[in-house]
Every structure is written in structure tokens, then in C-alpha cells.
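The complex appears here without one of its protein chains, the remainder shown in place.
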Amino acid sequence: MTPLTALLVRDMRIAVRVGGGAMIGVLFFVVVVTLTPFAVGPDLALLKRIGPAILWLAALLASLLALDRLFASDHEDGSLDLILTGGSPLELVIAAKGLAHWLTTAIPLIVAAPLIGLLLDIEPPAQAGLVLTLLVGTPALTFIGAVGAAIAVTLRRGGMLLAIIVLPLTVPVLIFGVAAANAAVAGPVPFGTPFTVLCALTLASLVIGPFAAAAALRLDIE
Amino acid sequence: MRLSELANPSRFLRTANLAIPWLAGATAIVFAFAIYRAMLAPDDYQQGATVKIMFLHVPSAWLGMLCWGLMTIAALGTLVWRHPLADVAAKAAAPLGAAFTLLCLVTGSLWGRPEWGTYWVWDARLTSELILFLLYLGVIALWRTVEDASRAARAVAILTLVGAIDLPIIKFSVDWWNTLHQGASVFRLGGSTVDPTILIPLLLMAAAFTLLFVTLLLAAMRNEILRRRVRTLRLLQASATG
Partner (left out) sequence: MRLSAVDLACRRGGRDVFAGIGFHLAAGQALAVTGRNGAGKSSLLRIVGGFLRPAGGRLWLEGGDPEFSIAEQAHYLGHQDAVKPSLSVAENLHFWAAFFGAGMTKVQDALGAVGLGGIAALPAAYLSAGQRRRLSIARLLAVKRPIWLLDEPASTLDAAGRDRLTGFMQSHLAGGGLILAATHGALGLGGAQELSLDEKIPSALPGDGLGRGSEATVGAVTP
């Protein structure tokens, strides 16, 4: 097993075993979606129109929840120090941890999204578009979030600060993700246009995220 | 054997080992009879045979609420009377209640689709039932978050008691709010308005579901007790190694 694969497997094992496991993220996702009709009113037509947006927001917030622990738990028990001496480039380490986070947090969400979409009366073509945009867009959320997590790692009340740093950076992903999901249902914009931009955003974040996060973690070394 | 004597886990295990096969048998028999009677029940003049989803939907709703009621009593048992098996019962019951509630939501959704043209509406009864399901999941998550079950018990007990508020809301939601869901027809003052050809199979199914719940609950409690014993043994093993 290569060093990075070992790290990926370890992070996934821990994510699945600790606390509520992978279920917690999905549960939060469902709770946020359930709250919306209480705020917005039970008008199904309205909910159907804003459905993809609600699901995207909920996915974003649920992803954010688990990001707090991305580096913090390793930092607290001294594992991060040892990982730095492992000989693997820090950028790849972050990529591996990000992948583990995405697999354990986002994939369950994406699987649950169509079912939850039923609650908001989202039609099948819209469901398909939504799932595809989530699949492509959630890695961007993870890797942008990793930058915030790296910056906030040494801070005690890091969770809130992490949200404040990360959420504005995720706005482009949110815009194009929802636009693509909506485009899957109704025109005038064809699905491809916002979707390709979303893909581009994700690919960019897969590269920039690890480098920026590594730089932030190295700041820790005075 | 008095109920209080069952408080001893070992004695409970012995009783459960005896009782579970009989209960399982009784469950199967009552289910068979109930399904037979349900098949005989007349179709609805509008909905046709679809109406028979009711024989799954209604009992599972009742059991979902009954289970939370049981968890509430167990919560009091943990907090007030310090009964040793109360938290075992609560932990074992939670997934069962969640399953019944999910069954209710899914059967209701499938039933509602041809009726109302949609899989879901945000009316008071459905929403409060969904909230119940989320409460169950929250309780299950809380049990799993704390590794030592007996420590988690008190936190879960408090959550259970607070969540119990949802039960009367579900029950009376169809009265208090204008909802799409059918009003109360079985449990109401003045007696049920349901015809016996439907009511009898319904009550039989409810009895079968209840027997199923009790059987599964005892089995789950047995598993939980054994699980805790394994944990204790492993802790002893770790500390004995030195």
C-alpha cells in the first residue's frame, strides 16, 4: 500500500467510525432541507422552483461541517507533525485527505439527494441534473474548504471562522451548480454552459486548493 | 416473575432466550391471519386495491409512535428510577422505531402519489411524522457518538423526553391544521367510524406489528447486553495486559 493510499484508507476508516459516521452529514442535509418549508411556506410550486437551490445550500453546509475536523484532529494528537516528516509532498497529502473527506461526506449526500428531492417535488430530469451537478461540484467545496480548514487549524473556535472564510469562496461553485441544475429543467440556458464552468471551477480547485492549504499549514511552522 | 426481577440483566437474558422463539412464532401466525383477512377486505370504490396500503401504513405509524412512547418511559426509567435495563431498552428500540416511521413515510408517499399526484406534501401530519423520523435518526446518532453506552444514556433520555412533544402534535395535527391527510377515524371520541370489514384486519395487522416489535425489541436488547459485556471484557483485557 502506498503512503498516500494508506492515508486515504485511514481517513476514511476514521470518518466512518467516529461519532455518527457517514450518517451525520446526510442527517444534517435532510434537516436543513426539512427546515426550508417552515421558513418559506409549504407552497409546492415555490418549493419545486427553489428546490435545487435549497439542496445545493444544504450540501454546502453539510460539507462544511466535516471540514472542521479535516486537519484539526490530526493537529491535536500530534499526527500532523509526523505526517509532515513522512516524505510525501504535503500537497498530495492534502489531496488524499480531501478525497477521503469527499468520499465519506459528499457521496452519501449525493445518494440521498434524489430521495430528498422528492420532498421538494423535484421532477426526474431535474433530479438527474441536480445529482450530476452535485457530483461534479462537491469536490470543489471540499478542496476550497480545505484551504479554510488549513488556515483555521490552530485556532480554537476555528469552526465559525472556517465558515466565514470558506463560504464566500464557494459562491461561484454555488452559482454555477444551481444554474446548471435549474438549466436541466427549463431553458433558456442549455445545461452544458453552466455545467462546463462548474467543471472548470472544480478542476481549478483540485489544483489550487492543495497548494494553498499546504502553504497555510506550513505557516504553522514558525 | 415480577417485572422488577427482570431488572437483572442475566435474568433478563434467560427470560428473553425463552420468550423470543415463542413470540416469533406468535408473530408469524398473527401476520398470516391478518394478511388473510386483509386480502378478504373489500376494495375501495374509488382507489381500488391501492387502499390496502393502509394495512401497512397505519399500523407502522402507530408502532412508530408507540416506540417513541416506550423510549420516553425508558428515558424516565433511566433518569428517575435508575433502572438498569432502561437504557438498553431505549437503545434497542430506536432503530426499530425509525424503521417503522420510515415504512409509514414510504408507504404513505407511494399511496399518496396516485391519490394526490405528488409523492409528498408539506402538510402538518406528514411534516410532523417526518420530524419524528429525523428525531429517531438524531437519537441513533447520539447513541453512536458516545462510545460508552451507559454514559450516552442520560443525554439520550433528555432528548427523548423533549422529542416526545412531537407525538401529540402528530396525533392531533389533522384536527388542528387544515391538512390534505385524512382525519382521525379509528381513535376518536365517539368510537371508530371505520367499517368492521376494514377495521378488523387493520387491528389484526396492528397486533401483528406490535408482536413483531416486541420480538425484535427483546432480541435487540439481548444483543445490546451481550455487546456491552464484550466491551467490558475487552477493556479488562486491555488493562490486564499492563
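Going in written order, the chains are labelled A and B, and every chain counts its residues from 1.
Everything below uses one rule, namely that contacts are C-beta pairs under 8 Å (C-beta built on N, C-alpha and C of every residue); 3 or more make two chains touch, one makes a residue touch a chain.
None of these values were measured; they are calculated from a predicted model.
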item	value
Which of A:V33, A:I83, A:I110 or A:V131 contacts the chain that the document leaves out	A:I83
Touching residues (missing chain, whole complex) on chain A	1-3, 5-7, 9-10, 13-14, 17-18, 76-79, 81-88, 221-222
Residue numbers in chain B that touch the chain omitted from display	147, 234-235, 237-239, 241-242
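One rule holds in what follows: only the chains that are shown with their structure count from here on.
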item	value
For chain A paired with chain B, centre-to-centre distance based on mean C-alpha positions, whole Å	34
Chain A residues within the chain B interface of the complex	19-21, 23-24, 27, 30-31, 34, 37, 42, 44, 47, 118-121
In the complex, chain B residues that touch chain A	109, 118-123, 127, 130-131, 134, 137-138, 140-142, 144-145
